[in-house]
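Structure, as structure tokens:
All protein chains but one are shown at their positions in the complex.
Read from first to last, the chains carry the letters A and B; within each, the first residue is number 1.
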Amino acid sequence: MKFKAKIYDLWKELRAIWAICVKVWKDELSYPLSVTYFIFAPIMWLLPFIIFGFAVVGGRYSPFLEKLTGIGDIVTYTVLGFAFLGFASAALWGTAMSLRREQWIGTLESVLVTPVSRFSIIFGQGLHSITHTGSGLVLQLVAMVIIFGIHLNLWGILPSLISVALTILAIQGVGFMICSVVLMVKQGWMVIDVVDTVFWVVTPTAYPIAILPVFLQAIAKISPITYGVESFRGFLLYGPRQMWIWRNVAMLAILDVIYLTLGYLIYLKSEEKIKRTGTVHKF
Amino acid sequence: MKSKVQFRYVLSDERPSLGVAMNIAWKSLKISLRYPFNILYWAFVPIGWIMPAIFQGIALTGGTTSTKFASTTGTPDWLSYMVLGSTLFMYVMSALWGMGNALRWEQMSGTLESLLVTPISRVDILIGAALAETATTTLTATVQLVVLLLIFGIPFALSHVLPFIVLLTLMLLALYGFAMTMAGVVMVFKDPDALTRFLDAMFYVLIPVRYPISELPYAARIISLLIPATYAFTAIRAIILLNKDIQAVMNIIVILCVFTLCLWTFGYLTFAYAEYRTKKAGGIGKY
Partner (left out) sequence: MNFSIEVINLYKKFVERRRKFYILPKEKKEVVALNRVNLRVKRGEIFGLLGPNGAGKTTLIKILSTLILPDEGEAYVDGYDVVREAGKVRSRIGLMTGGERSIYWKLTARENLLFFAKLYKLDKKAAEKRVNELLELMDLKERADDKVEDYSSGMKMKVILAKALIHDPPILLLDEPTLGLDPNFAREIRKFIREELNEKEGKTIFLTTHYMEEADMLCDRIALIDRGEIIRIGTPDELKREISTRNVLVLETLDEPPTKELEAMSYIEQVVTSLSNGKYEIKIYAKNSVEAAREALNVLNNVKVRVVSFKVEEPTLEDVFIKHTGRRLRDEEQSPI
């Protein structure tokens, strides 16, 4: 009986997550200009990296890059890294800003008094970001493959989705942590931007982490996106048979557990604090 | 009965006043400073934005110079080239986001009507926003430049300061003319973020922030030459990295002056028209 009740509760939460995701999609689709921007934006932000590469190297091939990473093609290395990081970054923003967004438009209190778990509320918005940027990721990769003639290992596509899924989970954990800080600090987007900027600096999108100063390498090594990008790129270029790629996946899975647990605990503490101080409604 | 309300009836404006613009700028700055994270954020986070590009350059070239780069820009020092470009691009962004979205911010906060009901020139509101943004950006840009100068040793001499300020001011004046148009568009269309971000991204590709425009395809190069910042960036780099004097960039100074005149005229008219349209539609207070 208890088990059935728990399953039913879980089903209700899943429905709530879906409903929130659909609501955010509907909001977004009512701004067609925004939708258009988000389709083209990833490609526009990628272009300076590629053009700069050509400007300093004189072509697509960099012997220095090959020595460091085993991949000499600037375009292939950068496109795959950039696409993945763009996706992860958007998932982070979507999750971390979820409650702040409600707070800003004034509906947070109404939402928090519903029987839905606040994690479902956060997941719901996160799910929207993931589906949104997931479609962007696919579009971007297809465009880049066609425009720049990148060769992908087709056997690696399915395993690469494992990297994507595990990274999303870790991002949710990081997102919960940031969500809490954001609700308390009230300057939400800046907090997320700081974390996002750190991710952009330490993630091996256009360069390997060996290039970074030691202290940044240490941060890179505890960032789930590092392992996400390396495994994603690895699967798509080399297929599923390379052990070093699966080691990255294993590391990612460990970080998932750590970040989800930490995120959950930190969020609960912070919600308790803002309820005690009575600042749920303030923006 | 009078004829319908036409645009020319509302074109006339109050006389602009620097004092009023400064008052608005100071108000915006005060509000910004009351968000505790603001100062720290704007001082240091933009440094993080440029780091991926620097690390990429190091990974691709094995150092901070490139002979290929020298053949197209006149200097092998891509790092200094990029640092200067990124610092200057912050001013481009401040013109887009600052003035362009200032009214939008007032609209969303609910204070736009309070502002527009006072007997001030519409130009004062825009200039005030621009001044506030420029002040914030100058703080950020200075910190960024100093930090990167210390880490990477960029060749910035004291003799460069005056020509740098002159060229930067001219670039900003021209950009603010464009930003007036943006402010008008933002007032009319209630979803400005997408447009501003799109322009932000597009400018970043087309303006020589990290690479010379000769690396762009032909069509993109033509568009780049229609942006005043392209000329300003080139001139500033010529002074600082190639040690040219101000005489060598006089043609660019003239071009920037022409841009300023054209863009301000166009910008003022489009903003006035946008205000007219918004008031006709009754949408001043709505967001």
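The rule is short, and it goes like this: a residue touches a chain if its C-beta (ideal position, glycine included) is under 8 Å from a C-beta of that chain, and two chains touch if they have at least 3 such contacts.
Everything numeric in this text was worked out from a predicted model, so none of it was measured.
Among the residues B:K27, B:K68, B:H160 or B:K244, only B:K27 touches the chain that is left out of the figure.
Within the complete assembly, residues 1-2, 4-5, 9-10, 12-14, 19-20, 23-24, 27, 30-31, 34-35, 109-111, 113-120, 276, 279-282, 284-285 of chain B touch the chain that is not shown.
Going forward, only the chains that are shown with their structure count from here on.
For the pair chain A and chain B, the distance between C-alpha centroids works out to 30 Å. Per the touch definition, chain B reaches chain A in the complex via residues 35-38, 41, 45, 48-49, 51-53, 55-62, 66, 68-69, 72, 78, 82, 189, 191, 193-195, 197-198, 201-202, 204-205, 209-212, 215-216. Those residues of chain A that touch chain B in the shared complex are 31, 33-34, 36-38, 40-41, 44-45, 47-49, 51-58, 62, 64-65, 68, 74, 78, 185-187, 190-191, 193-194, 197-198, 200-201, 205-208, 211-212.
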